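All protein chains but one are shown at their positions in the complex.
== chain A ==
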Amino acid sequence: MLKRTPLFATHVGMGARMVEFGGWEMPVQYSGIIDEHRAVRQGAGLFDISHMGRFMVRGPQAEAFLQYVATCNVAAITLGQANYGLLCQPDGGIVDDIFIYHLLDEYMVVVNASNRDKDWAWLQQHSAGFDVELEDRSERWAMLALQGPAAEQLLAQAEDSTTHDLTHLPFHGVALTTVFGQTALIARTGYTGEDGFELFFAAGAAPEMWQRLLALGDVKPCGLGSRDSLRFEPCLALYGHEISATINPYEARLGWVVKLDKGDFVGREALAAIKQAGPSRRLTGFELVGKGIARGDYAVHSVEGEPVGVVTTGMPSPTLGKPLGIALVPTALSSEGSAFEVIIRDRPVRARAVKMPFYKPRYKK
């Protein structure tokens, strides 16, 4: 039985196309991936991301515990701020990528939907010896993302505050406010490469909140299809594609999320050694010189025809108007201008390594 968010009936009622994703029955598209993609780049789009995991971490050693399981410097996340981090295995492989929100006397950790059970078990297991309390709030709270350059101005109209607190919210800031009469946590975070917000509030209020946010004006309901194309252009990693248990942060070009000098944490020793030696393979962006569209899992060969890597994500970029891809290749082939072949339907198609990101994020900082 597939799991459903509090908005399942709303999505079906509004005519969204539903698909299975990571054990969840979710909308893949409403008006169409390209239409939704453009709406978020130019105006605003609304996503139901209630399938993601939301775990609370509190207690005297909450910070110390998170420092031990995450690769980022949790001590540097000030109250009311959030930051990107990774959970790594002792061998440096990635358990998941996460967002850590520093709230009053507690932290909220947001994890990928497909990794919810695994991450919960991982956190439980590593909490032994720490004076912390973990609580899974995933079912109790809904989570929406309002993304796009118009998001701030639209959400300000929904906020029941004359001081319009959320317009003052810095990049990655998080605050408790009231939206359409509902108490909600609002964070200036997202997964689209645009300015935007993520909202956390009581699950029961989700259908009304969804409808009222859409009624604010030019807000398009969006599905997971455009969520994927929007995160692909700024080259934001997707678990199971750019990152996984067998891909380490240096290979994934996420070395900036690993703070080796912050003290001990799970995976530190292995990661220090990997950094010292330099990764033997790395992610690179690429464009196709020949015709076709590269897709995730397609093989990458050297120009001599040797299998050397794999496409992690590939699709036609709606904003740039051409097929692009991200591939895991030997480090020597990961520098701009390198040539390799992507095997598209049994046929090698020449590709050229290009800089990432394909689309420069337009965050409000």
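Everything below uses one rule, namely that contacts are C-beta pairs under 8 Å (C-beta built on N, C-alpha and C of every residue); 3 or more make two chains touch, one makes a residue touch a chain; residues count from 1.
Please note the rule applied: contacts and distances are computed from a predicted model.
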item	value
Record-based protein name (UniProt) of the chain missing from this complex, from "Multisubunit sodium/proton antiporter MrpB subunit", "Acetyl-CoA acetyltransferase", "Glycine cleavage system H protein" or "Succinate dehydrogenase/fumarate reductase iron-sulfur subunit"	"Glycine cleavage system H protein"
Among A:Ser229, A:Ser244, A:Thr284 or A:Ser334, residue touching the chain not depicted	A:Ser229
Among A:Pro6, A:Gly309 or A:Pro323, the residue in touch with the chain that has been omitted	A:Pro323
Among A:Leu7, A:Ile33 or A:Ala150, the residue in touch with the chain that has been omitted	A:Ile33
Chain A residues that touch the omitted chain in the full complex	15, 28-29, 32-35, 37, 225, 228-229, 291-293, 295, 315-316, 318, 323, 345
